[in-house]
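One protein chain omitted, others in place.
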Amino acid sequence: MWDQFEAIAKDIQRDDFVKVQARVELYRNKPQLALIQVRLAKPEEIDLADYLPHTTADVEKMFAELRAYAESISNLWLKQLVLSLIGDPEIGRCYKRAPAAKVMHHAYIGGLLEHVISICGMARRVAGHYPELDVDLLLTAAILHDIGKLEELCYERAIGYTTPGQLLGHIVMELETVTRAIDKIPGFPAPLKTVVQHLLISHHGQYEFGSPKLPMIREAMVFHYLDDLDSKLAAVRVALDAPSGDDEWSAYSAALGRKFLKLDEFLKPATPGAPTESHQAVEPQPQAETPAAAAAAAADPAAPAANPTPEAPSLLRKLFS
Amino acid sequence: MWDQFEAIAKDIQRDDFVKVQARVELYRNKPQLALIQVRLAKPEEIDLADYLPHTTADVEKMFAELRAYAESISNLWLKQLVLSLIGDPEIGRCYKRAPAAKVMHHAYIGGLLEHVISICGMARRVAGHYPELDVDLLLTAAILHDIGKLEELCYERAIGYTTPGQLLGHIVMELETVTRAIDKIPGFPAPLKTVVQHLLISHHGQYEFGSPKLPMIREAMVFHYLDDLDSKLAAVRVALDAPSGDDEWSAYSAALGRKFLKLDEFLKPATPGAPTESHQAVEPQPQAETPAAAAAAAADPAAPAANPTPEAPSLLRKLFS
Amino acid sequence: MWDQFEAIAKDIQRDDFVKVQARVELYRNKPQLALIQVRLAKPEEIDLADYLPHTTADVEKMFAELRAYAESISNLWLKQLVLSLIGDPEIGRCYKRAPAAKVMHHAYIGGLLEHVISICGMARRVAGHYPELDVDLLLTAAILHDIGKLEELCYERAIGYTTPGQLLGHIVMELETVTRAIDKIPGFPAPLKTVVQHLLISHHGQYEFGSPKLPMIREAMVFHYLDDLDSKLAAVRVALDAPSGDDEWSAYSAALGRKFLKLDEFLKPATPGAPTESHQAVEPQPQAETPAAAAAAAADPAAPAANPTPEAPSLLRKLFS
Amino acid sequence: MWDQFEAIAKDIQRDDFVKVQARVELYRNKPQLALIQVRLAKPEEIDLADYLPHTTADVEKMFAELRAYAESISNLWLKQLVLSLIGDPEIGRCYKRAPAAKVMHHAYIGGLLEHVISICGMARRVAGHYPELDVDLLLTAAILHDIGKLEELCYERAIGYTTPGQLLGHIVMELETVTRAIDKIPGFPAPLKTVVQHLLISHHGQYEFGSPKLPMIREAMVFHYLDDLDSKLAAVRVALDAPSGDDEWSAYSAALGRKFLKLDEFLKPATPGAPTESHQAVEPQPQAETPAAAAAAAADPAAPAANPTPEAPSLLRKLFS
Amino acid sequence: MWDQFEAIAKDIQRDDFVKVQARVELYRNKPQLALIQVRLAKPEEIDLADYLPHTTADVEKMFAELRAYAESISNLWLKQLVLSLIGDPEIGRCYKRAPAAKVMHHAYIGGLLEHVISICGMARRVAGHYPELDVDLLLTAAILHDIGKLEELCYERAIGYTTPGQLLGHIVMELETVTRAIDKIPGFPAPLKTVVQHLLISHHGQYEFGSPKLPMIREAMVFHYLDDLDSKLAAVRVALDAPSGDDEWSAYSAALGRKFLKLDEFLKPATPGAPTESHQAVEPQPQAETPAAAAAAAADPAAPAANPTPEAPSLLRKLFS
Partner (left out) sequence: MWDQFEAIAKDIQRDDFVKVQARVELYRNKPQLALIQVRLAKPEEIDLADYLPHTTADVEKMFAELRAYAESISNLWLKQLVLSLIGDPEIGRCYKRAPAAKVMHHAYIGGLLEHVISICGMARRVAGHYPELDVDLLLTAAILHDIGKLEELCYERAIGYTTPGQLLGHIVMELETVTRAIDKIPGFPAPLKTVVQHLLISHHGQYEFGSPKLPMIREAMVFHYLDDLDSKLAAVRVALDAPSGDDEWSAYSAALGRKFLKLDEFLKPATPGAPTESHQAVEPQPQAETPAAAAAAAADPAAPAANPTPEAPSLLRKLFS
């Protein structure tokens, strides 16, 4: 076998798929494979979904949601810009597929779309809360801010960086893409073009993260927060989902520079065999039903608080109430 | 006058109020006051509201809102804790009065309450968006995270720092206050106490801002974002409201290390004499009414987008559509 | 054996002690163990001192020394505070056992006590030197500054961090312990309480080391130096004691970010077989005119230098005199 | 007068002394000087001590103390080196005069000597405490570490930097001076020379403070602490002595980046009219005389501590006992 | 006058030119202007060159030199790109006028051209020295790297930043300009376009100076050095040319964070009255003519070195030889 192997190996390139026939053997009590036959897989034998991590969400449904957000933009120039981009068939095909990063967060096929949809949702919520914010700018930034990742990353057979992606980065790449799209819209106001460009280049929030300008528009600053928070929460999810070999702490997250507490494990009653009774013993005894009574009671630290309403979804309530 | 002044000045202390009689004179074309009489003001002559900047919102209404957020906490332990604190008459009195900072943001009487109410609202929105988040923890953090500022700052006659406030800071001060309140609640679960304490001490997010621990609980990390965003947006508001002597740029914000763009000034049509017509000329011509048509149109850059609906509130739409 | 092993392994938890029967075999010229039997050790078979590094000093004697330092505090409030804490049986039991850190310095059973005793001694010396310093504050800080480590670290079967220790840190933990002890002393002056709290929270000296406030009291600043110096000298000791595979340089100390010179090796005469004579040859002769006249001249420009007294303990003198 | 002034001013150079005759006038209620006559002062009219701040200590006595420290060095090579340097008449003359810095600390004539004597005293104390330390190296470092300041600074008519001092700094300057002195001592061991040089160049402790090497010898690291502590304590003294216009806080120290608490003001009883009685009211009541009794009492937080002995010098005791 | 002034002032905008008639008066021995008449200047009364600092070089000659550098590029794609840009009439007009910065370096009309020409010259020299470097890339980078400053800065009536310039910066602005020019050249190779874009965006060398990517191409790294060195040398020139009130030190350069030595002042012989003779006295006496003799002589420190050749231009030689 090993002599033939050399000959076969010559024809195998990075990211090729191979078909292997082997025999399982035991060596020092660990199983190992003894190769019998190796050959390049034929295209019809390959289903990429078997090899690349993939969003569990429905990609087409997410893309429809993205388009709905784009159509909700009330400023006609921004709406036309955003729709012209996501309506481009090639951009659309890639948008449905691209991950949001190589390792940090949403590092799987469809991850970018998941990330953007989530930010769009938050953009509406934050603009609903702070009336001084323009939701159109936030949505435009959300939909376009990572569009350069369609080119910065490669995600056909493995997730990595393209060479132009390493040399330019997605901020510069999307700046070109979006600028060209703007220039195709006759009459697009010059100041608005500058604003859109500023939203893109400042969205990393700090020079050391590759933004050549700090956010100097209110919405640019807020958008940086939304993007950063969504990415970091995704990274926390990755850390907490990875096996850590520790009951109370997640695996170390290199992206965040720390471990995270497994809150439910830490808060759960110590004696799992009889949680209800033992826990009840230390629970504040309900004595008043109405919020007002509870508020009154709260002023007197000896008085217990009201019963939780049964539909309350809090994890903490489930554990301690 | 100047001889007597020495005698009078001896009795005047920092933060005293004085009554002054003077005559306006012109000196080198600038007006100046020539003192005639100076004396300490009598208490009945003083209305503090005349001297300290004050929230324009209704404090009692905001405090009722705060209490409503507290009562919406479903975990009984946390609810009891929070209500016992804001139900304390002395804490309540101060909470209605304290600013959120000396200069950075919400630096006026009632500013802390305004800041906290705003974060509570955002806490609900963000927990509605990310289902993994526990809204009870976020609300608890929001209501208690700056309670140490009631003691860190003084705000009777001027806004400043107390000496204990400078030596300990509000994080350490509220840690003591909240810990004592927890210890008065019989049976409060020890791990939940640790979680609350962690929320408080980590809320500045980074060591260099005085947090002795980085957020290591998901809600602690998110809460830091909510607090930081609300403070920074308030600082942007301050910068944009201050006179800057510049049409397009705000005053420099020391808190944020930059100026901010006056977006509406920058985007407004160049020729103010005839905005509608000249602007119409470069506006995309409406041809389709429905969103679907607009979306279709957007794919063709030559096709203009739909008319904005008249009730759309976007600043941008108002300016450019 | 290997089949049974799986069954046995299921019952073994982290930090359990196991009894192993094995046979030494040679594999590729390196010895290895072939397991015959594995079982959980019985409590009576375990002597923890066999598994955890331990101070070589007498713990009881050190604790008596600690108490003597506490009793030497002349301010009655501080003395009562410190004695009430170290007099607590549970605190006393832990204080005799706790290490000062997991890896950095004094990372062994009894290490904390060793570290604190040493700082107390230095506190007296530095206060003897700088008359403006209050020794009571320095001793109070010395005895209490790491009392939170009793809870931050676990040190029953292995040295590590407890989960609350990771979430809060020893500064926050001891702040609670010490504050509660102060509050139990009727009439403890409020400003003195603030001073003690400031000493605790500022003792790491800088924000990035987890102090939420910089030292703003003279003794707080000095105490930070004493604590830091004692810790760093202990870390140098660890580096110099570890095998480094190098004649002149210690192992690399991650705590200090460098190697340390083995001074005695570097300074020792090159020909160890005949150090005295060969060295004498290059020693300044305190009786001759030319080189020694220079040496002699140095003491009074005219008078020659004295012979070293035979009992002088300096390493350098031993090597070169 | 003003016409003549131009003529006179031409002859006045920086750091010249001038004799001024003037008349005090009132301008807008502030006094001002109206010049009548200006001329260069004659040498016999100038006493420099009137113009430069000066140590209050006896310089000759301090220099004798310095020599005594030098003579106490037991290693003959180091002793000869140190004595040859401070025995040099020109070095001696400057050493008695030089300040330790331009503004940071000991910024007055004789300040360097004061600083060095203080470190020598601490060197003995710290070497007495940590037996692994070589006191000879610490004393050598103490006496020589700032000898380059004799040339780096100018202090004849005003305290400032010389041009070579700015280009080279005192570390490089003293390296040359000390190296030349070593090379004049026949047979001075080469490794010991390297050690002395390392002590000099590493004494600022960090690259950013101008040390081209970090301390890699135990005594070098300790010496950096002693030097740093002595300088910082002197800077605290400067801050606390300066008028700050605040009862409880010192002036801001640019050297230390903060204010310092006026501890005695902060701790003094609130009602100065009747301090003794009102304070007694909250003092722990003495019930036991012996330390043992006090220690026993301390375990019971309700029991008060022993009376302070009357001669105890602590500031705190004076205030609160 | 002052009443009228208000009326006139209303019509004066920032950067307007005004015509003033005034009378010089003396006030407290300082001259001041007493206004008589103020009005807006008429266009024909304004010569901008009177108000803005201007290069002393011949702008047209420099621009011809720039074009010659462009035409020397041997790669046809790059040559066509560069010529198409500087051949554009509007770009050419601005290029001849733009400063290179607002304050840092070359902050005068024509400064950018001066800066670019200088770098082109250095690019040729460095490429002549290091054969691995491609001079075409260096020249392309030199000519295009600051072309965004034509839009980032305004320099009609005063030197400042445009609002789009502040929001985007010249790197992003020139990226758009150059990319559009590339896209107009049919067949321009895609990888070469990426390389040109990388040269532009990485030329500040570090993230904190606004480069979104570090140089990852050899020529990009070298170009950053050339640009940085030319800018810094210009800043040194500014510092040394400004009056500093000090014989040996320049004014403080905020751009460089230090002062610079006036080398010639520092090195010039101390007794200016008789420099030649007094200096000769300490000069090495020439004894040998050939370099070899000088080399031989140098090995013997007693032997003097060769005469300098009379045409040698060195400042040092003039001073000391």
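By letter and in written order, the chains are A, B, C, D and E; residue numbering begins at 1 in each of them.
Everything that follows uses one rule, which is that contacts are C-beta pairs under 8 Å (C-beta built on N, C-alpha and C of every residue); 3 or more make two chains touch, one makes a residue touch a chain.
Remember, it's a predicted structure, so these values are computed and weren't measured experimentally.
*Asks:* Which shown chains does the hidden chain touch?
*Replies:* Every shown chain touched by the left-out chain: A, C, D, E.
*Asks:* Looking at the full complex, which residue from A:Met62, A:Ala107, A:Met122 or A:Leu167 touches the chain that isn't shown here?
*Replies:* Of all options in A:Met62, A:Ala107, A:Met122 or A:Leu167, contact with the hidden chain holds for A:Leu167.
*Asks:* Of E:Arg14, E:Arg39 or E:Arg218, which residue touches the hidden chain?
*Replies:* E:Arg218
*Asks:* Which residue numbers on chain A touch the omitted chain?
*Replies:* Output for chain A: 2, 163, 166-167.
*Asks:* Tell me which stretches of chain E touch the chain missing from the display.
*Replies:* 67, 70-71, 74-80, 82-84, 87-88, 118, 121-122, 125-126, 128-130, 132, 134-137, 181, 184-189, 191-192, 194-195, 214, 216-219, 221-222, 225, 228-229, 232-233, 236-237, 240, 257-261, 263, 266-267, 281-284, 286, 291, 294-299, 301-302, 304-309, 312-317, 320-321
*Asks:* List the chain C residues touching the unshown chain?
*Replies:* 29, 248-249, 259, 261, 266
Following the convention adopted for this analysis, only the chains that are shown with their structure count from here on.
*Asks:* Chain D to chain E: how many Å between their CA centres?
*Replies:* 45
*Asks:* Where in chain D do residues touch two or more of the other chains?
*Replies:* Expected reply: 259, 261, 266.
*Asks:* Chain adjacency by touch: line, ring, star, complete or other shape?
*Replies:* Topology of the interface graph: other, matching no listed pattern.
*Asks:* What are all the chain pairs that meet the touch criterion?
*Replies:* Contact pairs between chains: A-B, A-C, A-E, B-C, B-D, B-E, C-D, D-E.
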